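Worksheet for the structure shown next.
Shown here is a partial selection of chains from the complex, left in place.
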Amino acid sequence: MTSSDKSDYLPTDWNNQTELGERLHRLLTLLFPLNRSLTGDGARQTLHLLREHCLPDLRIHEIPSGTKFFDWTVPDEWNVQQAYLIGPDGQKVVDFDDHNLHLVGYSEPIRCTLSLAELQPHLHSLPELPDAIPYITSYYQRYWGFCLPHKVRAALPEGDYQVVIDTRLQPGSMTYAEWVLPGESEQEILLSSYICHPSMANNELSGPGVGVFLMAWLASLPRRRYSYRLMLVPETLGAIVYLAQHLDHLKRHTLAGFNLTCMGDERCYSFLPSRQGNSLADRIGRHVLSHIAPDYQVYSYLERGSNERQLCAPGIDLPITTLMRSKYGCYAEYHTSLDDLTLVTPAGLAGSFLALRRAIEILELDDRYQVTVLGEPQLGKRGLYPNLSTRSSGGQTQDMMNLLAYSDGRLTLFEIAEVIKVPFWQIAPLADILLGADLLRRVNVISENSVNS
Amino acid sequence: MTSSDKSDYLPTDWNNQTELGERLHRLLTLLFPLNRSLTGDGARQTLHLLREHCLPDLRIHEIPSGTKFFDWTVPDEWNVQQAYLIGPDGQKVVDFDDHNLHLVGYSEPIRCTLSLAELQPHLHSLPELPDAIPYITSYYQRYWGFCLPHKVRAALPEGDYQVVIDTRLQPGSMTYAEWVLPGESEQEILLSSYICHPSMANNELSGPGVGVFLMAWLASLPRRRYSYRLMLVPETLGAIVYLAQHLDHLKRHTLAGFNLTCMGDERCYSFLPSRQGNSLADRIGRHVLSHIAPDYQVYSYLERGSNERQLCAPGIDLPITTLMRSKYGCYAEYHTSLDDLTLVTPAGLAGSFLALRRAIEILELDDRYQVTVLGEPQLGKRGLYPNLSTRSSGGQTQDMMNLLAYSDGRLTLFEIAEVIKVPFWQIAPLADILLGADLLRRVNVISENSVNS
């Protein structure tokens, strides 16, 4: 069982947004330097650290190279001993030890000496961001290369360059992790993120960070209506592997899910729907963002680019949506060394956590209610009307009257929140008060929810 | 049977809008001074006068104090003998005999002498409307108070004030009235208004006035497809009482209904939908207003505040909508002495009557028609084309062609009016012409209309 008392990284109080953001940022700082990739020790160590510090029951799996899943095959495992480039003057021009983005992901081993002209096809930089190291990989085509700031590249003198890339690209395994936290129902909420990006923060350490925190928070709750499944896998291939192993179960049990990515900056909130576009997760996601960030960016599924590509593919069709901060591909620092732990902030992370927590709370607390009297109840004689009509709670009376006016046993609390245009979390406590006053009775919703309907 | 010949208040010609407005305004002038309230002689006399002058078959009921309905109990009956406030100089500062709004509704009896400071918690005025007497009640909490123009209140000198409130608040009864005018069908159209407001005109004497006129007009018709039910009850409690007594019948028989309130000024038209929002009454109401006042104000059910709160409550769910002039709560004079018979005009009242009459005519005349020939009929050989294509009736030919083009036996005349974007009352006469020319046959709609579907 997760116990945040024993962790230096989990918050002691899940309602303290400040502490939560700082702890989550601290966790990302721990993991940031590791050289995550599609396979290899970086991803493996990342998962082991998450298990050690946050989720003791996290299950870590190794899938051997060469294993086939759907249309894909797990490639050789890639690890880096050292990689650097020495210039004509004998000085190191770029060094993997300085920043793991300097080396193209999955670079094959090589040692050679090349002229600058011969070297150029193996160099990558961004003229429009001259200080940034770009992030480049070549998973499925043998290649090697270095990434460097354009201003460094532009200043390279003519002459001979010595290339040293000591990598191992050989049969091994691909590593991923999962954890299923049981609830009262076998129906599951899926939280999916990925752990294949080297030293970048928004895309991607924020996603697995928030996912781990959400699971730890859920584990701290006295009860959960639904079961929760966390999957931390390499992007694309890892999702393919996981789906191939669990497809029937996931299709039968997944009520809703969230793809966790790009959750760390403070610039905006963004929403990317599921392929079908109107699943429960979609509707809840839009509700949450419309209230916490009314000007949030709405993207189309046509602008997808993360693991929803697999989770929502035809024949898989999981009802997965994405609530994020600045979307991958849509911010300047994306896939460069500038996507770091200054771009990603404690407040940014805490905001994303809260958005997802709100969405989960809707899933956990939504119910159908029916008013117990015909016509409007007389709130005054129950002390509800005067108690509530003070200056500070004027809106609350209106909310309560609206809640009663729509509690017809057909609409759920979430649907009522949508109709009366207030956040779910604003009326859920009122439903409890009215329940306590015997003015509402609960018509439980959970048994009627059908998966993937 | 109502006979307008015998009344000085009903019009002699229902198609004369000018006479109709003047007669209706005269009726309101008769009723205006009475001290209507939740109970008491003011409401009782109002109903008796309406029976005497307009609706001889109006049935008036008395419900004893203490009787319970749904969540409510009929309170003690309240009547006023006299009520005034004498200032330090021995002069009456405010006097109920001058304006019945001066006394807070349901003020308990009291005689005492107070300093100005002690008196202030019992005084009510509106700084933003310094000439207006506000309308205040305290039905369910024992209290007394005076309402007065702010400019009078602000000028009150220090000193002792003598309070004289001779009211009776003791077991009696609550009074309401109803009338069911039978038609060919047992399905009913409900007209609901309320009679609990003292001397105010738009909110509320215009509503019961228009309701009584509509019933008298309906009674004057040679035939009625539907039955019509008028309920004139105190707001909220009266609706609760009435619903509790008739709920099964109303739910089974009410095809559509209109809440009648705020129907007297000339500023605008307003629409407030039923809770479900798309009942037949809603669709007809929007149709009527969109043609007689295209810039009418549309409100949401979230802005409700009249008896639709009870009529549309969960489990009651009557398909009731509200067509009105300036909406309660949305005009400056609302609930003050400025809401008087200068704000409410003959033209304003006549316009509201006509809007409701149009809505009722749609209910009465709507039918499904089917064109009797395949392809367009040759109107020319029937004298319909040349007859109609004069300069003044150019649009009529187009309307007739459109009516034929959509009379497929599925759409009703009302639905066709919506599709071809003309008022129902513009094409209903054309349907009669085409029926006479054997180009349309009627597919009667009435038997297919299911209540509350």
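Each chain carries a letter (A and B) given by its place in the written order, and its residues are counted from 1.
Everything that follows uses one rule, which is that contacts are C-beta pairs under 8 Å (C-beta built on N, C-alpha and C of every residue); 3 or more make two chains touch, one makes a residue touch a chain.
Fair warning: this is a prediction, and the values are worked out from it, not measured in the lab.
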Subject >> Total identical subunits in the assembly as filed, 2 in place >> reply: 3
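We take it that only the chains that are shown with their structure count from here on.
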Subject >> Residue numbers on chain B that touch chain A, as the complex places them >> reply: 70-72, 140-141, 236, 239-240, 243-244, 247, 275, 301-302, 304, 309-310, 312-317
Subject >> In the complex, chain A residues that touch chain B >> reply: 370-371, 373-378, 380-381, 402, 404-409, 420-421
